[in-house]
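Structure provided below as structure tokens; questions to follow.
One protein chain is absent from this view; the other protein chains keep their places.
Labels A and B are assigned to the chains in the order they are written; within every chain, residues are numbered from 1.
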Amino acid sequence: MPKTAFEPSIKSRPIYGTLEPRPGKSHLMIADAEGAEAILDLAKSTPKGMFDHTHIIYIPKKTGETFTGRLRELNPAQCYVGPSYEAALPRLRRVLNDAHMGLQVYLSGSEGLMGQAMLEATNAGIPHSAIQTEHRGSTARRMQCVHCKGITEDVTTDPFQCAHCGLHLFVRDHYSRRIAAFQGVRVDAEEPGNVPEPVERFK
Amino acid sequence: MSAGTDKIAVTVTNVVPVNELVTRFRFARTDGGLMPTFSGGAHTVVEMKDGATMRLNPYSLMSDPADRTAYTISVRRDDQGRGGSLFMHRNVKPGLEMVISNPVNLFPLDLRAKKHLMIAGGIGITPFIAQIKQLAASNGNFELHYSVRTASLASYADELSTAHPTRVHIYHDDKKQVIDLENLLDGQPLGTHLYVCGPKGMIKWVRGTAEGLGWPREAVHDEEFLAPPSGKPFEVKLAVSNKVIQVGEHQSLLEAIEAAGVDAPYLCRGGACGQCETDVIGYDGKFLHNDHWLTEEQHASGKKIMPCVSRFEGKTLVLDR
Partner (left out) sequence: MTINFRDETFRDDFTFRNSPEAIKRFPFPFHEDSYMYSVNMEPHKSYRPGSVYERTFDVDEHYVSEMKDRAKVLAEDPLRCQSLPHMTLAGWDLLELIMVSKAEEYPDLFELHRDGNKWHWINKPLGIDQKFVFLDEATLPYGPMEYITRQTQGDFAVLDQRDDNLWMDAGMVTTQADWSLDFDIGMNFFEWHAPVPKAHEMGIFVRALKFLLNVRQGAPARRLNWTMTVNPLLDTSPENYHKWGVMKQDLTMENMGEKMHLRVELQTFFRLPRSNALVFPIRCYLIKLGELVTEPKWGRRLHRVLRDLPEELATYKGFISNRPKIVEWLSKYDDGKPTSPGIWPD
């Protein structure tokens, strides 16, 4: 699956690039599902020996074993394949806690994964603009309900129903790095009950 | 509105030679009031009435930012310069009344930093002295690596080493002591911010080494005030105020504009802040751009000039002032 092309949007909406090797003595790559392909593509142009100093954290989701073998063949210094982002989080925090300036972070895959991993890396002290990203795979969105603050993962329709408070929310492009989510606002606030038919906007 | 407004009338209360090249000046408010607090890294612009010439030079504040009784600066004598530092050394005595600007900070600490790593060369130590006082008062985590020519020219090295023996490291050129920069940068924890103030070569070396080691641009900060270079005199037409002015050999374009009574904005007077950016209406000749502000494309475009440090050689130059 190639790199995703997005429609032009507002200034708070993240823009994703193409991963490229950067100088640094250690490298941390975090990907989910089809995000593995971005790492495999990156590996075509990495300087010799870079993977000797690379730690890969990979969450295959529904791609299963599709990419795990090829990732391991890159011979990274460490390669973790885990069942979920939540399961990988203690490991990620441990890695960042001990890392030194110059660590290069590469994120690829879904917006939810990249957003949450970026939050960990920025909390550890890496400026967000120094973290590379490349979108691959699902365009489903991680949404925050502005009313109850609950997060609904993998939203594909607009409007959608908040998984926490049950309000019907429309999907904004306004994005918060600190929450790693887009903003959902009640669609029928001015005319309660007048909820438009949900349309599938994200896959 | 000129950025030089909101000035402070001060009296020089102390002039202390620090060593062969550096002299320290202390300014208190002439009206007896308190100085504004400031943030470590800030500078003030000192106005010098040197005969018919008005010079305005920026100097980093080195006093404790929380001490509101006075400001202190240190000035290194530059015998080849345009005369600002010589004026300070020769003409400024205790009791002299002067005018300085409110503090402006173009070299602030990033208060998110988990650690502040400071690299100073020579007189570049001055902003760090104020920053260290600020950080020491708030239990901040800092480390200073200070490179000097000789022990006798090491301004404030003894005071800093005594106050912070484990955090301050001094390197003497004459003893062939060099900052082991690559090793130093390599071991720093995530969230460290790097600051460098010193000669142009040092800033380039530190920036280049950090970049090569993968340090993010946003975590590296530098400050270099350019002294306006001297050059051939030239003539400029100011279109808005409808004046033709002459820029002297040892005068900057900005100074010449001000001398003609035309209000022009500025903050740093050293090519860094962007405040004095001026549109060029027409020209026939060659620009001598010396600023850090405009992009290379803007330099090449012939549409912009930073009059604080840049000059012109040629037949005509018309500015939107």
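Just so it is clear, contacts are C-beta pairs under 8 Å (C-beta built on N, C-alpha and C of every residue); 3 or more make two chains touch, one makes a residue touch a chain.
Not measured: the values here are computed from a predicted model.
The residue touching the chain not shown here, chosen from B:A9, B:M54 or B:L111, is B:L111.
Of the listed positions B:P58, B:P103 or B:G121, the one in contact with the omitted chain in the full complex is B:P103. Screening B:P36, B:G83 or B:G248 for touch with the missing chain picks out B:P36. Listed residues A:K25, A:R70 or A:R177: the one in touch with the omitted chain is A:R177. Listed here are the chain B residues that touch the chain not shown: 1, 3, 5-6, 36-39, 41-42, 65-66, 102-105, 108, 110-112, 134, 138, 218, 267, 273-275. Even with one chain removed from view, chain A keeps its contact list with that chain: residues 10-13, 127, 129, 144, 146-147, 149, 167, 172-174, 176-179, 183, 185-186, 189-192.
One rule holds in what follows: only the chains that are shown with their structure count from here on.
If each chain is reduced to the centroid of its CA atoms, chain A and chain B end up 42 Å from each other. Interface residues of chain B, counted against chain A in their complex, comprise 112-114, 185-192, 194, 211-219.
In the complex of the two chains, the chain A residues touching chain B come out as 22-25, 96, 99-104, 124-127, 129-130.
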